[in-house]
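Missing here is one protein chain; the remaining ones are kept as they sit in the complex.
After this line comes subunit A, so read on.
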Amino acid sequence: MTEHRAAFLSHSPEDTAHFAERLGELLVAGDCVLLSGGIGAGKSHFARALILSRLPVPEDIPSPTFTLVQTYDLPECELWHADLYRLGDPDQIVELGLLDAFQTAICLIEWPDRLGDLTPHDALHIAFDDPAKDDTREVTLSWTSDRWTAPLKAVLP
């Protein structure tokens, strides 16, 4: 499997939100987006903007750090926003119901390294980095599934 990569520089939180909204338009049930980066890198900001753009009626989008998962009912399917930081054991992924959600829902997963072998092979990986220590972010996308190759061309800045 070939790994594809694409990267761009986001100049502001608004820039990142705009990209999240455009990517959000592409997502359908069964799509999984893995969000990695350190504390404050912008994972939750990205997820929040994406979720808000897909909700027919705006609602609170709390951090999933404490609850591990927040689910949202979209008209088309469920959307799962998970933060796996607190997971102790990959077995808990199954208990959480994430494996089923990978099939039936749109999943946004923070701290996806906790997934280990259970990482969906067709997931889109987005890494956030803040080398300049300011509001800009290096956003790097990587994927192996052809599911993403053509659609991403249209939404990448």
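Just a few scattered comments:
Note that in this section a residue touches a chain if its C-beta (ideal position, glycine included) is under 8 Å from a C-beta of that chain, and two chains touch if they have at least 3 such contacts; residues count from 1.
Definition applied: contacts and distances are computed from a predicted model.
In the listed set "NADH-quinone oxidoreductase subunit N", "assimilatory sulfite reductase (ferredoxin)", "Branched-chain amino acid transport system permease protein" or "tRNA N6-adenosine threonylcarbamoyltransferase", the entry agreeing with the UniProt name of the missing subunit chain is "tRNA N6-adenosine threonylcarbamoyltransferase". Only one residue from A:23, A:50, A:87 or A:108 touches the chain missing from this view: A:87. When the full complex is taken into account, the listed residue touching the unshown chain is A:62, out of A:62, A:116 or A:157. Within the complete assembly, residues 13-14, 17, 38-40, 44-45, 48-49, 52, 57-60, 62-63, 65-71, 85-88, 92, 95-97, 133 of subunit A touch the chain that is not shown.
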